[in-house]
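Heads up, one of the protein chains got dropped from this complex, but the rest are sitting where they should.
So that you can tell them apart, the chains are marked A and B in the order they are listed, and the count of residues begins at 1 in each.
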Amino acid sequence: MSDAVLDDTSLPHDVSTFDKGYLGDGHTLRSWLLTTDHKRIAILYALTLTIFFFIGGVAIALVRIELVTPAQDFVTADEYNRLFTLHGIIMVWFFLVPSIPATFGNFLLPLMIGARDLAFPRLNLFSWYLTVIGGAFTVYVLLAGGVDTGWTFYTPYSSIYSNSHVIAAAIAVFVAGFGTIATGINFIVTTHTMRAPGLTWFRLPLFVWAMYTVSVVIILATPVLAMALTLMMAERFFGVPIFNPQGGGDPILFQHLFWFYSHPAVYIMILPAMGVVSEVIPCFARRRLFGYDFMVYALVAISVVGFFVWGHHMFVSGESPYANLVFSFLSFVVAVPSAIKVFNWTATLYRGQITYEAPMLYAFGFVGLFTMGGLTGLFLASIPIDVQATDTYFVIAHFHYVMVGGTVSAFFAALHFWWSKITGRMYPETWARFAAVLMYFGFNFTFFPQFIMGWAGMPRRYGSYPPEFQIYHVLSSAGAVVLAAAYLMPLGYLTWSLRWGRRAGDNPWGATGLEWQTSSPPPTHNFDKLPTVERAPYDYHPEGYVETGEAARTIEASQKGGEQE
Amino acid sequence: MSAAGRRRHDDMPTVREIVRRPAWVLLVLLVALGLNIGAAFLPIAPFLKTAFHLIVAAGTVALIAFIFMEMEKKGPTIRLFAAAGFIWIAILFLLIFSDYGIRR
Partner (left out) sequence: MTAARITPAEKAALREPWEDIARQRQAVELGMWAFLASELLFFSGLFAGYTIYRSIYPQAFWEAGAETSLWFGGANTAILLISSAVVALVPRAARWPGLGRFARAMLWIGALLGVAFLVLKGFEYREDFHEHLWPGPDFKLHAEGAELFFSFYWCLTAIHAVHLVVGICLLARLAVAGARDPGWFTETPAVQATALYWGLVDIIWTVVFVIIYLPGRGG
């Protein structure tokens, strides 16, 4: 399939990638730090988030080293608390939440809808600065000695007792949160007002739908977290007893407000990943996405119902049994649209002409790991099992399967899929396939033992543990080494490809989206001539395209199927 | 399109025309404020007073949104986003009271 596009004729070979398209717009620091080009801002985000990803990774590496032996011998208990807290705060708010929207969303949304930029380019740059200011607070916390509340900031520990840098950490999250709100507003307005002629709502690629729905979740959920943190800071700083039982307050109220954001935040992380996978799978299966309409409805349903389930984080908190019942039921309900999506991705593969390029391998990894994470989520939605598994490694494994196995796999799928669009170069395929497979195995190697030890009763957030759990912890730490290697490899070969990678054409995958109709890397104003759209998305076998053999029979069968609907 | 929508000088309203409607609404809002304060001193059950206060407040919010903020002239998309703010507050209250309404 990719043979036809091996040769790139659009460039003389002595022109560097960095002089072409938007990348050639200026090489000074100033030209980057004051840019309002959504593509450059996406790069700024990508670099920032990569730095934070590795800081958060170092923190958890130290935790995994501590856990190799049952005794608390590598770091003190207090340092241990600070390490896993830092890992959580950085990975959630400075990597996972902004990861796909702020980088690929920023880069691709205008390209995919045929626009010149986002609706508010200066607001876009401002939101990056907010993320950086929040990040600066986090780095301050790191250098000043850390914070030990866990990423959840639960009161009254955070508001009264903790002797660490709680306020600076909360400000970091608060500021970065407004950065994501600004991005969300930008995406919403862009999707509403800047679509190319003919690009109706039901012709939008699912990645655009994912960006749109996730933006709505962001603007409605994030402010509640901001207020929860504000009240926690007010209590810590001014002594108003809002969450303090001594003044009649209820610490559980903080958990309600916190999870009103932080459960939807899981969907903020996973919806963009679903969008990525919905682009990648049809492309490498050469098939129209199965059940497009239902994929859209499922995204909308997840983003709305995702707000109804936060109480399942609080089954053992003292929440009323009636509330437990309601939240448990609603948590089962939210699994339905997720299952529809997994079913539709699988059905898209049926009778497709599947090829196994690296983005596809990562996408497969996503589907497998997300399914595991989702199904164990059903265990935890059921109250009797959750009471047993609360605060154990079972929960840790569950949410890492969803957030890391899911979102990070999709992040790497997107990185490889659109790398040629972003840089104009191809990544080295063999290395990339190897990294994708290694990441899948490394991930399972790290986190599957955590399911087992969690089920057996190993609690989270402890630096020392009974010796019978050691085998699982050693396995998990060894897996983490493999996983770390799999994360570092792309850093190496992608950097290599910037200079020595094969030049990609404008559309090396033969993919259908509007982003592939412009050059790679795209010009500053995205399109020389703004496109118009006359077809549904994922038009992988358009009319007049003659297939032979097995492929022809596939088309015939799918057309018959279409008529029967 | 923008030429058709462009304003001509002879269409310009007088200040009086612009002020008239918001002024009437303001009058209504100030009277409502007076009624609300007055109702607070009535010798009736507290929950009745509170209900009355909240109804008046809801009316005030509606008038500010629809008249002052010109929601009356907006299309469905903007109305949807404004409504979403209120609907999501309702979701928060409903589900949070599934806990606090029953817990004791």
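Heads up, the rule we're going with is that a residue touches a chain if its C-beta (ideal position, glycine included) is under 8 Å from a C-beta of that chain, and two chains touch if they have at least 3 such contacts.
Just so you know, these numbers come straight off a predicted model, no measurement behind them.
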Among A:T200, A:T230 or A:T495, residue touching the chain not depicted: A:T230
Where the complex has a chain not shown, which of A:T76, A:T193, A:T346 or A:T495 is the residue touching it? A:T193
Where subunit B meets the left-out chain, the residues are 1-3, 5, 7, 9, 12-13, 15, 18-19, 22-23, 25-26, 29-30, 33, 36-37, 40-43, 46, 49-50, 53-54, 56-57, 60-61, 64-65, 67-70, 74, 77-78, 81-82, 84-86, 88-89, 92-93, 96-97, 100-101
Which subunit A residues would touch the chain omitted from the figure, given the whole complex? 36, 115-122, 181, 184-186, 188-189, 192-194, 219-224, 226-228, 230-231, 234, 238-242, 247-250, 253, 256-257, 260, 525
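The working rule: only the chains that are shown with their structure count from here on.
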Using Cα averages as centroids, what's the distance between subunit A and subunit B in whole Å? 38
Residue numbers on subunit A that touch subunit B, as the complex places them: 192, 216, 220, 224, 252, 256, 260, 307-308, 310-311, 318-323, 326-327
Touch list for subunit B against partner subunit A, complex: 77, 84-85, 88, 91-92, 95-96, 98-103
